[in-house]
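Questions regarding the structure given below will be posed in turn.
Note that one protein chain of the assembly has been removed; the remaining protein chains are unaltered in position.
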Amino acid sequence: MNLTFSETETAFRAECRSWLEANVPRPALPSGDTAEGFALHREWEQLLFDSRWAVVSWPREYGGRDASLWEWLIFEEEYARAGAPQRVTQNGIFLLAPTIFEFGTREQQDRILPKMASGEEAWCQGWSEPNAGSDLAGIQSRAVRDDAAGGWRLQGQKTWTTRGAFCDRLFGLFRTDPEAERHAGLTYFLVDLRAEGVTVRPVERLDGDDGFAEVFFDDTFVPDADVLGDVGRGWNVAMATTGSERGLTLRAPGRFMAAADRLIELARRVAGDGGADPLLRDRVTRAWMDAQAYRWQTFWTVTRLTAGERPGAESSLVKLFWSELDVRLHETALALLGPHAELVDTEFAAWMKGYEFSLSGPIYAGTNEIQRNVVAERVLGLPRK
Amino acid sequence: MNLTFSETETAFRAECRSWLEANVPRPALPSGDTAEGFALHREWEQLLFDSRWAVVSWPREYGGRDASLWEWLIFEEEYARAGAPQRVTQNGIFLLAPTIFEFGTREQQDRILPKMASGEEAWCQGWSEPNAGSDLAGIQSRAVRDDAAGGWRLQGQKTWTTRGAFCDRLFGLFRTDPEAERHAGLTYFLVDLRAEGVTVRPVERLDGDDGFAEVFFDDTFVPDADVLGDVGRGWNVAMATTGSERGLTLRAPGRFMAAADRLIELARRVAGDGGADPLLRDRVTRAWMDAQAYRWQTFWTVTRLTAGERPGAESSLVKLFWSELDVRLHETALALLGPHAELVDTEFAAWMKGYEFSLSGPIYAGTNEIQRNVVAERVLGLPRK
Amino acid sequence: MHFAFSDEQLALRDAVRDLLAKECPPTAVRAAWTSGTGRCPAAWNALTEMGVLGVLAPEAIGGLALDDVDLVLALEETGRVALPEPIVETAAVAVPLLATLDDERAADLVAGSSAALVHALAPHAVWADTAAVIVVLGEAHGSAEAPADVELAPAESVDGARRLFTVGIGSVPGSPAALTAHEAALAFDRAALGTAAQLVGLADRMITMTVEYASERKQFGVPIGSFQAVKHHLADARLALEFARPLVYRAAWTVAERDPERSLAVSLAKASASDAASLAARVALQCHGAIGYTTEYDLHLFMKRSWALSATWGDPAWHRARIGRGIL
Partner (left out) sequence: MHFAFSDEQLALRDAVRDLLAKECPPTAVRAAWTSGTGRCPAAWNALTEMGVLGVLAPEAIGGLALDDVDLVLALEETGRVALPEPIVETAAVAVPLLATLDDERAADLVAGSSAALVHALAPHAVWADTAAVIVVLGEAHGSAEAPADVELAPAESVDGARRLFTVGIGSVPGSPAALTAHEAALAFDRAALGTAAQLVGLADRMITMTVEYASERKQFGVPIGSFQAVKHHLADARLALEFARPLVYRAAWTVAERDPERSLAVSLAKASASDAASLAARVALQCHGAIGYTTEYDLHLFMKRSWALSATWGDPAWHRARIGRGIL
């Protein structure tokens, strides 16, 4: 056991920190979940990519630095600490890319990954449907074979696609075998949102941004080159990325550590050094403790992953923990602000927006109810029925 | 709306208070859930009965005062405030008696009720069985007809009978129709524990007292006179008393108000007036608020009962509230005591014992998980399956 | 002891409920989000007509000469529909306050103009730009200002219908209708009580709409309301509401009767109602899932009102601290 970072890692942190200090836009960009904000965020992504900070853990040939998991965690800590912009490329980088690395052809990797990383092609996910939320296997959108054209024709609807209104491409599951049920007969497609027959309808989120979209497909053509993995094996292919969504990759501890530090700052500003109401002090302390617990649990897990273990059902525990700590942390900030918390045009407004965002945590990527079932059944071994 | 007590009620309270002040044993009796303590409690019950305080809401002919529900609540407030002994007759008075008043013959009422109220005959409940806990309909103990002797012969086992080791008689359900399933074919019996074929095995409770017993029946004879209600209708007969157990009658708010007051006293003793740690102050305040909420919700409900409404599934809400407030209240006391909480031979030891007792609240009389189901399905109308 | 409402009181509640169902459906609340005033004039006029604004006013100025117990159920109804109007500020606080002071503006309020309030624990005057009078409440004093004499600076709320303003008291020395400490304290308690009543209505509404949604919406082939986790979330929300509601009604009685336990009772009510509404909001969103997270669906109208009201006129921690000072 050695809980210090190596010299190389420390140097990596220093490089990262100084680049971010020099380049993070000030004042902060407007929300990336609006049309104008998205465009500005795309520019930021291009800058990150050009400096090889967009995807540090990827191979150099696709714009990365071949960074270790530890270096990636350090990058995320520094990125959050610097208050750098949200990553509008994250659904591509964190959800789709791992699947492409595992299941994509060399041609697909070469064609898709660099543009994804630079933000030139922004990807959104198409998991949910009106009748398939936490129960993904309820997917009804279908793809019909078009042999003549050498591809498939899509029909149906996807919902809750994050930033779908601004993205260029969508990945998701469609039913290619109408006879098969539930998990069988699904295929993983990569779809151009500019293609014919695609309609994107923005849906306004709790915080007023058009953060969601509904996407309708009416006889939309997808060439065979844009099928990911084997036809009919889409469920298995997708599970790799939902594992990522629920687990480690999207939620490096840096974000929560930075949020806890900002909460401490807020407590000091609202009440002066150490002077806050003891009950609020206690809640602020709990938030900081949660972030620490999350950090060390992550380091514990990453050590095992580095030794070659694969993440398992424990990722459900991780999702439960960060999503609930995030809500509590923001609730504490709102309590500190008291009757000023409702204001959305002050310097503190980010806390209300952050709270609204945090409320999606226990809902998306499998509700926390589903996650608790997974923990009970797959981690603890309780009977399914 | 008038939230003051009438002159009559105020006079009743004064009478009650002065009698209790003069008669409550000092120092407090040892636990009634031990053999020695039970005997002393029986004496106390006889004294209560002789002074017509044992069953204030009963008719005068059975030893009561024909008191109103309000007067009964006042009595309970005063009783708890005085720190008077636990009621070892409570299972008879609160669980069985309402059923006897509703379903018993005049002969049964005359024979059973006065001795029950005076403690001369102590009653325990025989609801649970090894395979019938929260799922009462799983009862397997059976009664076989003995026409010649004019009665029934019992076979089987009851568990978790509170104070079963010290009581004289038991009430419970037995299966009289072996063909019927679940709720059908059950009959409500009143059983003499001194009868032949009865074996009582004390079971030690968390706090070290023999508060439970297992009761075994081997060809135990019960005469027809001790069948309560119709043969085969035991489930319907019993529901009247489980309604009582879960609802209002056993848990008058006085007990929790008195406990909250004692908690405030403890906080003052541990930390001086108003000087306790603010986090503990807040927890003490919450406990007091819970007791107040419980009191006013009770008064709200009692007004409706007084107007002729019958208690419904809301009694599950009541059980959830008091059982969880009771645990929180005792947890707060233990937190005030800190590392001294574990001591069971000091003047504060009652808090640990009270905590252990409170932990049974969310379990007995239908676990709180069952109660939440009831609230969801019968109060809110959510679908059963 | 008789802890129930009279038939007349229930009839007033029902009349208000019917009125609001008609005049303040969710579409009207949405309209207020984008309108110039943030208000719902149709409902306000109908409530004025019905006499609700004057429940606490003497008959001499057109009031009904009733009390806080008569008013509390109407306020609960306004919470249930998230009415975007200063009904608590006007009917529950300013009307009886100005009437006590023999301030002639009381009659204007009864007749349909509106009031706004400012206090350290409610520092933004809501709908102040359309108010006829702005009552500034201090710990032990207060004043009723004419809008012309103060400076209003707008502030934006997460609840788009709540038009907030910071109030800059002008140079007018010794403003009219100065309040005593007693009146200021009573006004504060009435504001907290009225807000608590609205929070109870909001909690009830959010639970009801979630039960409906969970009974309809299917996942894994069954209604999501048949899952034990959803059931237990909703049972917990109902539990909090069940025990908060009598505290609000009792607080109304202590205010009406000038009971010595008034402040304690109001704090119990406001803390419990805030907690119940906050829990109901969390549970409602969690049980709805993503749809509750969109502004196309109505839930957010009620949720955001709950957030705002829970934190004003004393949040639960503030009221618990006040109670603690009383009992410890």
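First chain written, first letter: the chains are A, B and C, and each begins at residue 1.
Just so it is clear, a contact is a pair of C-beta atoms (placed from the backbone, for glycine too) under 8 Å apart; a residue touches a chain by one contact, two chains touch by 3 or more.
Please read all numbers here as calculations on a predicted model, not as lab measurements.
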{"item": "From A:201, A:233 or A:286, residue that would touch the chain that is not displayed", "value": "A:286"}
{"item": "Candidates B:47, B:195 or B:344 - the one touching the absent chain", "value": "B:344"}
{"item": "Those residues of chain B which, in the complete complex, touch the missing chain", "value": "128, 131, 133-135, 138, 159-160, 203-206, 208, 212, 277, 279-280, 334-335, 337-346, 352, 356, 359-360, 362-364, 367-369, 372"}
{"item": "Touching residues on chain A - with respect to the absent chain", "value": "1-6, 9, 70, 264, 267-268, 273-274, 276, 281-282, 284-286, 288-289, 292-294, 296-297, 299-300, 302-304, 307, 314, 317, 320-321, 369, 371-373, 375-377, 379-385"}
{"item": "For chain C, the residues touching the chain missing from this view", "value": "227-229, 232"}
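Here is the rule we go by: only the chains that are shown with their structure count from here on.
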{"item": "Inter-centroid spacing, chain C versus chain A (mean Cα positions, whole Å)", "value": "39"}
{"item": "Length of the line joining the C-alpha centres of chain A and chain B, rounded to whole Å", "value": "53"}
{"item": "Junction residues of chain B, two or more chains touched", "value": "282"}
{"item": "Multi-partner residues of chain C (each touching 2 or more other chains)", "value": "230, 317"}
